[in-house]
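Removed from the display is one protein chain of the complex; every other protein chain stays in position.
The chains carry the letters A, B, C and D, assigned in the order they are written, with residues numbered from 1 in each.
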Amino acid sequence: MLQVRNLRVSYDGVLAISKVDIDVGAGKLVALVGGNGNGKSTTLRAIAGLNLPDNGKIIFNNNEIQDTPAHLRVPLGLSLVPEGRRIFARLTVQRNLELGAYTRHDAHEVRESVDSMYTLFPILKERRSQLAGTMSGGEQQMLAIGRGLMAKPKLLLLDEPSWGIAPKFVTKVLDTIQMVNSRGVSVLLVEQSLHKALAIADYGYVIQTGRIVMQGTGKDLLNNDEIKKAYLGL
Amino acid sequence: MSEILVQTLVSGLLIGLIYALVAIGLTMIFGVMDIINFSHGEFLMFGMYSSFWLYTLYAFDPIVTLPLTALFLFGLGVIVYKLVISKITNAPMVSQIFTTFGLMLLFRGIAQFFWKPDFRTIGHTMVSGSFSVGGIQIGTPQLTAGVGAILVTAGIYLFITKTRLGAALEATAADKEAARLMGIDSQKMFALAWGIGAACAGVAGVLLSTFFPIFPDVGANFILIAFVVVNLGGFGSIVGALVAGILVGVIEVMGGFLLGPQYKLAIVLVLFLAVLMFRPQGLMGKA
Amino acid sequence: MSLLSVRNVTKKFGGITANQDVSFSLDAGQIVGLIGPNGAGKTTMFNCIAGYFPPTAGEIYLNDVNIAGLSPEQCARAGIARTFQVARTFTSMTALENVMVGAFLHNKNVRAAREAAAELLGFVNLGKFRDKPAASMTISEQRRLAVARALAVNPKLLLMDEVMAGLNPTEVKETVEVVLKIRDRGISCLIVEHVLEGIMPIANAIVVLDYGKKIADGTPQAISNDPQVIAAYLGDE
Amino acid sequence: MSNNAVIPQPVEPLSVLPGKSANLGYLLILALLIFACFVPLFVDSPSHQNVAILVLMAAQMGVAWNIVGGYAGQVSLGHAAFYGIGAYTSTLLFAKFGLNPWVSMLAGGALAALVSVVIGWSCFRLKGHYFAMATIAVAEIIQIIFTNWEFAGSAVGLTIPMDKEGWDVFVFASKVPYYYIALGLLIATLLANLVIDRSFYGYYFRAIKDEPDAARSLGVNLRKYKLIAFAVSSFFTALGGSFYAQKELYIDPASVLSTGLSIKMALVSILGGIGTLFGPVLGAGILTLIDEGTRALFGGTGRGTDLIIYAALIIAVAVYYPNGVMGWFRSLMSRRQAAQSQAAKGELA
Partner (left out) sequence: QQEIKIGVIYPLTGAAASSGAEMKSALELAVDIINNGAKSVPNLPFSEGGGLPNLKGAKIKLVFADHQGNPQAGATEAERLITQEKVVAIVGAYSSNVTATASQIAERYKIPFINPESSSASLTERNFKWFFRTTAHDDLFVHNFFEFFKELEAKKGIKVKRLAAFNENTLWGNETSKLETKLAAERGYDLTKVISYPAKSTQLTSEVQLLKAAAPQVVMQSSYLGDAIMAMKTYKELGFSPDMILANNSGFTDTEFIRTLGKDAEFVITRDVWSLDLAKNNPLIKEVNDLFFERNKINFTGNSARTFTGLMTLADAINRAGSTEPEAIRKALIQTNIPGNKIIMPWKGIKFDNKGQNVYGSGILVQIIDGKYNTIWPFDLATRDVVWPMPKWDQRK
């Protein structure tokens, strides 16, 4: 479904990632993990089209999309829930969700999707007409995920969805992701917390200083000694 | 005496609606892009000249050519966006001010180059003249402009709150990168905002041209008031611009009458500052 | 006598009550955790203590002086330093200069401030970023920078808002060590955190908020077994 | 698959103009200033000297504006108010009360600083565009007051008699003394800027500009330090205004209190590089030369050609160098450095 080949991105001439290869198969949940500032977000942003790569290929459903502008990647079935939520602070919760479905044209279906989001996140329903910016950090994260799902993506890119979320809800968020995945949406999940992400992932990549240094099934990686040493503090 | 006061009030109301009309385009651009367009008065000027030339060369009445001018100005707004503004969307606020200030000078220069610095006016139009209601005189051009202002405000308000494109515009205004992730082409939205903003100025220009002289620097007469209106109403708020426009018009005319015409602008400015002290975000601005 | 004593604080935003009648206290040399579900009012409580919002009702005592309603800069002078949920780095400055801004509170001498700042950068393990533009640091590094910056004002009490968010376990460990070192300097810490692995082992006490109200208050041990807290926040693992 | 897990090492970010090249910058500035001292020796056409003075005046305005607009990030578009207060105070004291013009000039500066504190006290709760607009409004109000104030000459303006000349009356037939006074003013303003930049004020100002809320948490009293920046900036702006009055010997509200002038002060800084010490000086040079040049070359055509060219150049600069000439220079330097350091480290792979 998604193939990233030899991707290289830099900010103002400073290299952030290079030679990144990632594959996400149809219906798979793939995790991209790594410490702070190692290029996870950069990778996702490049896939979503927010950063243009210096070179490399991004192939989505057999189309090369590395030169496609970000807004045209959404209708292809790519949706990114960005780092730091980026919800529309001055719009209501409801309108945020509706905007998530901007590329969909069936008003009725969109309304149904909104309702299903409310079922998924009851807190959002409570706050449907509140301005999104006045909600707490965690509430905003729920909204961001809901909004990302509203595009009915084939591949959902999630950048640290559990960031700033209460433990009780972290599990819930991860469950939600698994559920979405089980309905056939492929997921590329970026997380800091290795064990949580790898525990639910079919496959995982470890990124370090802008390069993929390890990959394998989630279980394999979790049991890898070096990983344990470097990331799990054991 | 009281008749004079009522007359003054009515006149203030009518001019206030025109201020609102001029300001709506400005607030639109600001709301979506966070850019203060110093050249907004010059879009108004182009609208006036468009109306003037269509009238002078082809004898078309300004009211008839209004849609044409609006369309023309929409195009101009989009072109200006594509050629200039699109390159500074991420620049610091000060360089944006710098750029639109440059555009202001450029447009004045262009107008003078092609159309000479002369003052021009449009003679008799469909809306010339005035009528009296219970002893209160109302200028037909002013009234037409006032009605135009209300219609445009309503139209834009509905467009933004009720249409998909309007929602996209608002999303882009809030966070353009996030909007792109929703599949919204932010460049297109910005161009649209400039188009609509310029078209509003164009409509205002046409309506003004039926009773106000036309010259290359005419924008200078309106821009400060437009800024005040936009700011008083709250940057980006369409309804705020309407309310503030009326308020400014009435205060200016009434204040000038009661306290001395040489201070009429000062009165408006003092009140404006006073409001900002209590509502830093303007009357209808979001905090 | 407690260093900080929050008494019956209520904070409303229009119709929303973000904090309702919250009371708790913190003794000198303590680490206290403030936890609770999203939107429980933790950041709001910080803002009230640090002077960003005047509480709608209630008092906040620092060493028996009511500081409720003081401005943030007055609170800083009184000895309260804080970090923000988003880092709020001074992006046009280097890491060192960021910390220097804090150091100027008590000493306007540039050289002295530079020395103090350099020491603090080392203290939070950011020594190598000294002359790097702070904007080039990652988010979590910037959060740690904010801690150094806050320490530079020589606070009695440090409020930290989610400094461990987004860290991997190794990094969490590092940060925990930093917090302990801060306490060893005699600075009390009030910490908002969702990363319980980070806060639970080191806190003297935990305060739990839910829907703006305090639902529990006690040792980490007691809190993790409190059924109300489990229901509202921890969830059953 | 590779197994060589390394402990994460963030990509080395680069620093902007580190110590050495900053010192080089100061040396360059010093060299330029020394050069400036000798300009009248080889530029003997009074008209060219006049243009040089205009450059210095614009530079001084820009540098003064930059203290509050650049360093402290409070974009004032009403600085003409202070320029005008300076010009009017010194002219009134000198022409009407016979006070020594140099003393009058300082009095003008002090008064402007005082007024700026009053204005700032109320306007500093406003942010960004709201603040900018409020300053425009305040300056307009002040212009209206002067236009109607009989004692200050109202719309007619004030004239300084040119019958006496010399250092005691601050009126000269030759351009050379004006040149050196303007240069002195510029250097004084630059020095004030430098002192601020190097002391805790500079740090506080930039902190306020970057993240006001965070600055408050560190005990920075926003209003106090914004007011200090505003007052210092206004003081020097007013000195520039007094100088203008002594040079042109005639002032009226339209020429020393207009919003156009306020914007020009900002333009000078922006063009050169906002928040940099030397940027406004560069900007002033460029802007004045373009302005005078286009007017001299095309002004006589009467078709507005000069305006068109001037405006087109402004726009081109703003679009292609949004951070000003200094910003462009810096990014050039840092890009070169990045290339070098990357070359040194070898490709990241």
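Everything below uses one rule, namely that a residue touches a chain if its C-beta (ideal position, glycine included) is under 8 Å from a C-beta of that chain, and two chains touch if they have at least 3 such contacts.
Remember, predicted model here, so these are calculated numbers, not experimental data.
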For the chain not depicted, the shown chains it touches: B, D
Touch with the omitted chain, as defined above, among D:P101, D:G157, D:G241 or D:G279: D:G157
Hidden-chain contact residue, picked from the options B:F38, B:F98, B:F190 or B:F211: B:F211
From B:T27, B:S51, B:T65 or B:Q112, residue that would touch the chain that is not displayed: B:Q112
Subunit B residues that touch the omitted chain in the full complex: 1, 4, 7-8, 11-12, 15, 18-19, 108-109, 112, 116-121, 123, 130, 137, 139, 211-213, 215-218, 220-222, 225, 252-257, 261-262, 264-265
Absent-chain interface as seen on subunit D, which is shown: 45-48, 50-51, 54, 144, 147-148, 154-157, 159, 162-163, 173, 244, 248-250, 252, 254-255, 292, 295-296, 299-304, 306-307
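As a working rule, only the chains that are shown with their structure count from here on.
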Most contacted chain pair (by C-beta pair count): B-D
Whole-Å gap separating subunit C and subunit D, where each centre is the average of the chain's CA atoms: 40
Inter-chain centre distance, subunit A versus subunit D - centres from mean C-alpha coordinates, in Å: 47
Subunit C residues counted as touching two or more neighbouring chains: 136-138, 141
Multi-chain contact sites of subunit A, meaning residues that touch two or more partners: 14, 35-37, 230
Contact set on subunit D toward subunit C in their complex: 10, 13-16, 18-19, 198-200, 203-204, 206-207, 209-211, 213-222, 275
Subunit D partner contacts - residues on subunit C that touch it in the complex: 50-52, 71-73, 76-77, 81-82, 84, 88-94, 97, 100-102, 104-105, 108, 110, 113, 131-133, 136-138, 141, 146, 149-150, 152-153
Touching residues (chain side subunit B, partner subunit A) in the complex: 164, 167-168, 170-171, 174-175, 177-186, 286
